[in-house]
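Removed from the display is one protein chain of the complex; every other protein chain stays in position.
The first chain written gets the first letter, and so on, giving A and B; residue counts start at 1 in each chain.
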Amino acid sequence: MWRRYGDAIYTLVTFAVFGFETLALGALSISFLLGSTTGIASTPVEGVLLATLTSTASALALLGFFLLGYHFTSSLRDRWHAEQLDVWTERWIGLALEDTPADEIADSPTPRRLPRAAVDAVLSLLEVVKGEEGDRLKAVLARHGVDRLLLRHLRSGHLTARLDAIESLGKARLPQAFDALLSLLEHPKPVVRRMAVRAAAGTLATMTPEPGPEGPGGRFIQALKGASVQSGVAQESLLLLETRAGAVLRDLLAEPDLGDRLRWVVLETIGRLGLADMTEQVAAFTVHHDPELRAAAFRALHRLAAVPEGAQASLLDSLEHEVDFVRVQASHAAAFLPAELALPALEPRLGDDSWWVRRAAAASMARLGDDGVATVKRAAEIHPDQAARDMAVQILLEAGVLDPAAARLVKGVA
Amino acid sequence: MSETLRPKDARILVVDDERVNVVLLERILEQDGYTNVRSTTNSEQAVALYDELEPDLILLDLHMPGLDGFAVMERLEPRIATDTFLPILILTADIRPEVKRRALSAGAKDFVTKPFDRTEVLLRIQNLLQTRFLHLRLNPELATEGQAT
Partner (left out) sequence: MWSAPLTIYQYVLLVYFSGLNLLYALFCCVGLRALVIVFAREFSQGSLRDLLERDVYKPVSILVPAYDEEVSIVGSVRSLLALQFPEFEVIVVSDGSTDQTMGRLIEAFALTEQPWASRQDLPTAAVRRTFRSLTHPNLVVVDKENGGKADALNAGLNLARYPLFAAVDADSMLDAEAILRATRLFVEDETLVAVGGTIRPLNGAVVQDGRVTELAMPKRWLERFQILEYARAFFTGRAGWSHFKSLLIISGAFGLFRRTAVLEAGGFLVGTVSEDMELVVRLHKHFLRKGQPYNIRFTPDPICWTEVPTDLKTLRRQRNRWHRGLCETLWTHRDMLFNPRYGRLGMVAVPYFWFFEALSPLVEVSGYVIVVVGSLTGFVSPRFAVLFVLLAVLYGMLLSQLAAGVETFLSTRYPRMRDRIVLLVAAFIEFVGYRQFLVFERTLATFQVPFKKGQWGKMRRQGATAAAASVDGHEPVGDPTGEPKTPAPVCPGQNRPTR
């Protein structure tokens, strides 16, 4: 997308050019001001003008040559890098697939610094393969001191070096970098925190689980609690946990002082990952006083396609909650209640004030079997509220129960 | 004729947009004894390659630019005769349940999540090919030309 090299020099050149130009223009303005007291066409001003002109022209030439030079060298460099990447990929694949045990590779003598393309090749391979082969590749990184280098860059002051290191560690998923990444969750710059939490989550996914607050999962949870990352970012990172997600989410929900925002994130993630074995824990939030959490719980239940018996009462209750988005999510989740319970509760929602509630209610009713469809049809014809009738027709259209011509008939339009 | 079908002779097609993945899979298969492996990083060519190769197994990535895995499966569907067991093994990092469901209903037979484990991948491939050849043995009329030695 954007090349990652040469930007420092370019900025330097730009600063130099414009710094110089500022001085030149400043000189010109001052001499102009002074010269104006004696007449505009005075020679000193022209002299300064000529000097400014010359400097600008040279700056132009400098910049022009720099650009052409950069263009030329960058195309060469890109090509070279691509070629080298192929070469090293082949080499590393060969190493990964042979039978040398990982620790032998790590301990073998004379490590030398790997070129950029070689490291990139290992990292992209690590994104694809795990197990023994992955361990061999990680041993390669250890042998050539890449992991130590990355850890050093992680602590460096340079933003770009740090970000590059975080990105590489996110791909490499080296357990030894885990704690360093977690410590970056308190960095003042948001972009560092964001990238660090994602990389840490990816690393955690491959680490051997150890229970308790001192294990990696526990440390991750503590760091997440203290980190100020946006909900979306926290959610992304939880999704990156892959097979560890279930355990971490369970522990998160059990944390006493987690904070509502993170709880919301956990509920959302449970829903997205389809962790059906956590339905009961999710259902516990359907009676929460915070409407956001309540709605999130219903949304998760909807995604999990199940409403446990214990939550039925609170769902029916929430269908009349004062906050509209709670009603919306409860209406969606009601599709998974037994029909005889759900239909009488959903029908009044067809006449709700909020368009979104009406839509959710009608959609859920249509999913509740033949009885549900029949109820919606009846509503389309005889419901006193015009908006309710329209919504019922709309839902029937979308469900394929009515075709457009029939729908128009029902609505009474030509 | 059908008795001489060996799983290692199987024709395998690998479709993944990342060159690294393709090369890796080719080497893994090669090392394990499979001699008839073709691959492409261009999903557009997948169908053409299918027609040319008539593979016994397809290793398919889901998320590719241009034609994604689902689109490829969609295009292959009319070409696969009914009752043919053509295993499609999906390689993806996507673990979402609905994606799995969608892929399975689109014609995939099995999943391997990335990053994958070599042993696991080879085992799954072996199982799928054994099933395929068993199927062919039971229905010799479905064996295509190139499969008789």
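The definition used in the following text is that contacts are C-beta pairs under 8 Å (C-beta built on N, C-alpha and C of every residue); 3 or more make two chains touch, one makes a residue touch a chain.
The structure presented is a predicted model; accordingly, all values stated were derived computationally and were not measured.
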{"item": "Contacts of the hidden chain among displayed chains", "value": "A, B"}
{"item": "Which of A:127, A:147 or A:251 contacts the chain that the document leaves out", "value": "A:127"}
{"item": "Residue touching the undisplayed chain, where the options are A:63, A:374 or A:399", "value": "A:63"}
{"item": "Residues of chain B (touch criterion as defined above) contacting the omitted chain", "value": "62-63, 65-66, 68, 92-96"}
{"item": "In chain A, positions touching the absent partner", "value": "1-4, 6-7, 10-11, 14-15, 17-18, 21-22, 25, 28-29, 32-33, 36, 40-41, 45-46, 49-50, 52-53, 56-57, 59-60, 63-64, 66-68, 70-72, 74-75, 124, 127, 159-160, 163-164, 167, 170-171, 191, 194-195, 198, 202, 230-233, 235-236, 239-240, 272, 355, 358-359, 387, 390-391, 393-394, 397, 404, 407-408, 411, 413"}
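In this text, only the chains that are shown with their structure count from here on.
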{"item": "Centroid distance [mean C-alpha coordinates] between chain B and chain A, Å", "value": "31"}
{"item": "Chain B - residues contacting chain A, complex", "value": "18-21, 23-24, 27-28, 31, 95-98, 113-120"}
{"item": "Partner chain B, residues of chain A touching it in the complex", "value": "86, 89-90, 93-94, 97, 121, 124-134, 242-243, 272-274"}
